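Below is one structure, written out as structure tokens; comments come after it.
For this depiction, one protein chain was excluded, whereas all remaining protein chains were kept in their positions.
Which chain is which? They are A, B, C, D, E, F and G, in the order written, and residues in each are numbered from 1.
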């Protein structure tokens, strides 16, 4: 990975309250930190965030990060309908959205959206709550923002001990979904942003 | 009375809480107003004023009054010991203090103090509460700041109807005390201030 | 809001949009669901004596079999989100 | 504060300064007045069973006749201004 | 079954639904109860003001289609007092959370009760601060976990009913979202009562209180609510019997001079004609 | 006869006497009572803090020769709570006027009571705002004249005892300056009591309450005070009997978990060592 | 300013009393307050006057509730005010912000005393001048009026009500302990008969917030009022406060261009040919006026710029003044407050010198004259050196 040449990757995780967006943001940020990168993570707060669309923004960079919010995302992970409605337009022109597959039916296809069966996969692991981790892994795969190793270490430090293995399985699944879906876009999406 | 030529007379009424200093200030101010003069009256407030030394300041003038407080008084009426201790030094060099006679024993004589038996006279009228009115009349006599007519009208409007006559008697007594004590200083003290 | 009426015996479509109001009818009685207010809390699911309420794949409430509904109103009483309108057809006041 | 002691039978001076503490004595008992705290409220005057408390011309409290004092402490109890110290001489605790 | 036969919707501001509240939150039940009471009473919405404080429950005024005043944290009753005095013919209902009413707003609560001013308080007691994310409230049951008492609360618990009674409220009732059919009845009684009326609704916060205290899912919270309360015969509860227990029912329903009335009399005495007359 | 045989003076800051209080004001009697209690208990003045609010009575700390903290209007109990928690071995006595404690400070009053923190409140109840010149207080007897109720107060009156009991105070007593010998006894009991203790002292304000209500001279005010109260057997008053009357006595004297103790236990539970231990 | 002496219907009135009378003249029919020196007489006067007029007088449990009741009353259709001093004004700040964001017309009087904290309760200060503008969190449009005489107290209070109602905002009247308690003869019109305020008719979809008239509850279709940022219909906008920001900017502009404000902003004395301008307000402007006379007697051309409306600050007027004089002296009873916006306005066009006192006593005419003369001398010396 060309982590040394790159400048910054702007990531947005979006979903609805209860989908683990905050935790996802923290995990991804910590993974970046473990990769020796700079990172700034910000989130949406408040009652609206508990129910409706909520988001976490990350800037990952190898230089000092000044402005910490994401206005146009290189990568957007989108887990729910309200999040789609609200944040789809915040993907950068050359950015990529990774969205829950159920949404395809309503939203339809478009060139910078990849739909993945995140929820179904989580249910296949026995718990819908893994949706965010699977999505995170897919995002990591597409973006190359963090290494899988760091992502695993970060997950380990942030989830309950008894769920670590299941979460690792969720990570694997996420990487696999990404590869299967559109392996041509893996990492290269990131790389394109980084060679400024 | 040379009310037209004069500039301003600075008067301070001082006593302890309960001696009617506030009322005295209001009466004198209203008398000045009735005389067609300008006047600004300020008082001391607060818990300390209820018990210890308290004062009312008046500036009486035939021109617009800017600064409303008295720093050096042309005339100081002093009814009590704590007031004497605190305010004696605020009499102007060419000013006059009219003080309760009881205080003479402790404070001694000095050229710009006239001691009058205010309290004793009030008791002679049957109520110590007339002390302030008697003092006010004496001060009016010495200063020429207001006319006796206005003073009477002002008193009438500020005291209970049933006490008007007694208060008028108190006024008369005050004028008389002043005349008897040192008629040479009557009005002229004021006049000296006014011919600036 | 567009309303979709489902009469006794009719089958609901595979997927009902989130914005759609569904009105189930049974012999003059009706049960109306304003699905877009639904928050998937399942309080109604637990409360329904007929066990005919479920969440669909959009996590929104629907009726599995309106023929079993007794129009008791438990769902409406328990739902904190104004989803249900229950009309037993008996014209209560 | 300078203290003026007045023994049983002695007469107080015509005028006692406001700053003066007066100590009245009667057979080993004593009544001390810190006159400069006095505010002339006459609560003690009304309370004294012996009717020996009065205000002087400075409006401060004094004892007219210490021989009549019974050292009951009513004055001290009623005075809100810490003027009195009553010592019955019996060494109570 | 509050809806049967009543047009409750006319008192709901449906355009802003769904509410901001979490899935399974009890607040919606109380809003439904309030709208139902309005429907039962057939009030003119332009002559009603619902005044709310700040907190999850404080958002109530947005959802009820009457006049709405969403004020500042703790001060709703002070706003309502001014409003009621200015236009005494308005019906003024004040909705507050337990923290809002009894922590920061405790003083206004006792003083409004003291004055016996004709306001109806609906106090949503979820035993926690919902809006800010699960901190301890003065109503948090002793030993409960909150984000500011992770090892269990050590602060003693206010009994809303006791405080309201001591301060002088003339109608005081408690119910729960488990007993949701009672809510509109108590609210209607309270609004009809000419004086300061308090309806405390024990309400579930599954997101914070439930989760932190591992009570289970949303329905489990209702069961827990049922289990911790025990209904009193609704007519009138004898206060003495209650000590140490969290009962529901009506604890006082008494007439006493109402404040706008007393004020109107005062004005009349000095020659003024006040809005009531 | 508080002075007999006790060196009360050692607890008076005589250098600042006379007090600012009006002739005949009852506040001095309560100060004397407090100093007497200190003398009876032989306290170390450096280990005592008298915390006062703002008001005539709030000036008390200046006159008692212990540590003194003259705070802001209404907040004395909140200051005292922080102080006590920071150094739990200090004896903290809080002196407040009725307006201070129950109008602007009502919320801190009920919350300090709720926590049962080991503070002693001496509440000077003169039924009026003395310091600001005679306005209505929440304790002003109904119908009384004040400068803000010249035709007679129409606001209902707080009963300090009821509020304190409902909020959770574990020692609650009322006495008067007429019964001045009782003051130091009640104060001593309150200070000794391990928990939140309230001593309400009904006290005369001849300058405002007396003058506005034409009660007469200073001694007449004491008589009036006697007449409006009726002592209870001091041991323990049954609350129920009191409704509608202003009795004196001890209304509650109960042990319950004290807050600094509960906090100390909490610290111990999580491995910390708190000042108490 | 002062009325002609000797006129017929003169009365001796205290500043606080004049505020109360001015309020009645301004249509005030609701007062809620809490006693505090030196503002208490305003409360007491309102307590005497309002019940007899069928208006509402409420003594609340504290200042937090006093201002809350005032705002609630305004939404109940009352023309409402409160009065306090520094400690109470501090307590009102949060809800003052609520009045601003909800565009609620009301008047708050702050009779300043020495601070901080309990400070010097009976003495005068000008220590709340910046607080009146910036005391509440967040931004808001502000209008702050002062008074330096009893007659001013009357006029300024009535003006405050006119502006509050016209521009839909809380207006602050700043006086001080001396002005509040000072008695001067004034000639005032009789109080108008009680009158209920009237409001325009509105429809369901009439915007309620922004540059539109104020219509309280009960006078039309239902209204939503919130302290959250909100849209024109009152409903919250919690993701981005565009409407609220716009409302604030518009109100600020409206105030700045209000002809009555522009007329009242300052009053000048001997300023035409002045080389030194003394910029002062409130009680200090009185001393400054006398200082001008003293300085002129000593041959120094001084003039007074009496700041009657402090906020919005009269930037343009100060700039113009600065262009004409060589020095501006700013005497204040604080450690230097209004001098900050003044310097910001002047932008170096003239020297600015601060004269400050914060011990509760007044700056005397002599203090100000002496200071001005001294500054002038040292500037001259510096120029000659």
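The definition used in the following text is that a residue touches a chain if its C-beta (ideal position, glycine included) is under 8 Å from a C-beta of that chain, and two chains touch if they have at least 3 such contacts.
The model shown is predicted, which means the values in this text are computed figures rather than measured ones.
Engineer: Specify the residue from the set E:12, E:34 or E:103 that touches the hidden chain.
Structural biologist: Going through E:12, E:34 or E:103 one by one, E:103 is the residue touching the chain not shown.
Engineer: Which of these touches the unseen chain: F:17, F:150, F:212 or F:266?
Structural biologist: F:266
Engineer: Mind listing the subunit A residues that contact the chain we can't see here?
Structural biologist: Those residues of subunit A that touch the unshown chain are 25-26, 29-30, 33, 36-46, 48-49, 62, 64-69, 71.
Engineer: For subunit F, which residues lie in contact with the unshown chain of the complex?
Structural biologist: Residues 13, 16, 45-47, 49, 51, 54, 61-62, 65-72, 75, 77-87, 89-90, 107-108, 111, 263, 266-267, 270-275 of subunit F touch the chain absent from view.
Engineer: Residues on subunit E that touch the omitted chain in the whole complex?
Structural biologist: 54, 70, 72-74, 103-104, 106, 129, 131-133, 135-136, 138, 147-151
Quick note on the criterion: only the chains that are shown with their structure count from here on.
Engineer: What whole-number Å value describes the gap between the mean CA coordinates of subunit E and subunit G?
Structural biologist: So the centroids are 39 Å from each other.
Engineer: Could you grab the centroid distance between subunit D and subunit G? Build each centroid from C-alpha atoms only and quote it in angstrom.
Structural biologist: About 55 Å separates the centre of subunit D from that of subunit G.
Engineer: Round to the nearest whole Å and give the separation of the Cα centres of subunit B and subunit D.
Structural biologist: Here the centre of subunit D sits 36 Å away from the centre of subunit B.
Engineer: At least two partner chains per residue is the criterion; list those residues in subunit A.
Structural biologist: In subunit A, residues 48, 51 touch at least two other chains, as defined above.
Engineer: Which parts of subunit G, given as residue numbers and ranges, touch two or more other chains?
Structural biologist: Counting only residues that touch two or more other chains, subunit G contributes 37, 51, 61-62.
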